[in-house]
Each structure stands twice: as C-alpha cells, then as structure tokens.
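Every protein chain of the complex appears in place save one, which is left out.
== chain A ==
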Amino acid sequence: MTAPAAADGTQDETQAEAQAELKDFVAYCVPLTGFAAFDLYATGMARLYLDTARRQVGAARFAEFWEKWRTAAAAGGGPELLGPTHREVARALTYLWFTGAWPRLAPDAHAELRRDMANVEFIVSPSAYPEGLVWRTFHGHPGGAKPPGFGTWAVKPPAMVPAAELRDDLGLPADAVYRTGLPDGVSPDAIPAHLLPGHRLSRDIPPSAVPTALAPTTPEEDPV
C-alpha cells in the first residue's frame, strides 16, 4: 500500500506527529496492561482508544495525566506514583484495553475531571469488544468471536505464566510495583475478596459498577 503523496510538508509533519504520538501511547500502555506493544498494536484499537481516552478525560487533563504517567514509568515507577484522579484515569485506560469499554469512574474522579458527559460505561465500538485483552489473561477468547474450534472446550487449558516471567518478557524493571494500596504482591492462590467481583444485584448494573466480593462463605455442612 502506498501512502498518498503529501500536498505539502505540513501534512507529512502532521502524520509523523500522529505516529509518534501513537507510538508513545502504546509504549506507556505496556506497563499498565502487562501486554507487549506488539499485542497492543495487533488489536487495531490503539488510535481509537487514545482518542476515546482524550475525549472522555478532556484533552488538557489527559495530557496532564499522560505527562505524569510517562515520567513515572520512564523512571521505573508504577501507578502508585499517581494521585487519586490520575490513578482512576490509568485504571479506565487499562479497563479500555482489557474490555473495549470505557468504564464508569469513581464519582470523585468524575467530578474532579469536570467531565461534561454522563459517567456511564459504554463499549467504544462493536469492533473493540472482540479485541479485549481480558480473554487472553486466561487463555480464552471473547464470547461470540475468535472461536477456537469444535471440541476445544474439552481440552485442558494451558498453565498460567508467572507475573515475573511476563515482566521479564516485556522488559519491565524487576523492582517496579504495578499495584496500588497493596503493600505486598497478590498471590494467585490467595486473592483477597475485595479484588474479586461480588454478586451483580441486577442485570442492568454494568461490569465496572459491580460491587467487590465479600469474604467467601464457610460451609458448616458435612463434606460429600
């Protein structure tokens, strides 16, 4: 495919700027998502997500957030270096990559950002949903897309890759902390209830507004 000849130098420049901007966006989404730049580009959604985040947060406020995050990440830091509102924006951006949807923000962050749109979850495009990264975290595929083939559901799924190995593969600093408000790393076999979803009380509650789980019930009954 050949690019259309530029009418003048400015157009070339604008294009180069747009590309550089996207490259930068994807590069610093790697530590947020835990997915490689290759995977992020492969969704085909990078530009749409950048535009969406900018529109939802406001161009000036997004630029402010991005500068903070870039500085923190470039210095080998994690999201714990962000203030509450920026932390919420970082979460929203990650949620967007993982699900194809812009979430409902914490009301305080929504207010602080002075957003002029409703604070509701929405899927940014029908083509975004099948590109959600969440499915890949458990070797799945989006429901209703990218089907794996007849009978594949009967096969044992592959084991999970440890976080350290993921970090290594992505070239992220070994000592960077990619969590907030949690002094210790979360062990996969002891996930605290407050990081799990609880009962969705009614079907109209969007996924980003589902309450967190409470401690699991302890059955007092005899074992089978």
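Methods note: contacts are C-beta pairs under 8 Å (C-beta built on N, C-alpha and C of every residue); 3 or more make two chains touch, one makes a residue touch a chain; residues count from 1.
Definition applied: contacts and distances are computed from a predicted model.
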Given the choices "Permease", "Energy-coupling factor transporter ATPase", "Oligopeptide transport ATP-binding protein OppD" or "4Fe-4S ferredoxin-type domain-containing protein", state the protein name listed in UniProt for the chain not shown. "4Fe-4S ferredoxin-type domain-containing protein"
Which parts of chain A are in contact with the chain that was left out? 30-35, 78-79, 84-85, 87-88, 90-92, 94-95, 98-99, 101, 103-109, 121-123, 125-127, 129-130, 132, 134-135, 137-141, 143-145, 147-164, 166-167, 170, 172, 178-182, 185-186, 188-189, 191, 193-214, 216-217, 219, 221-224
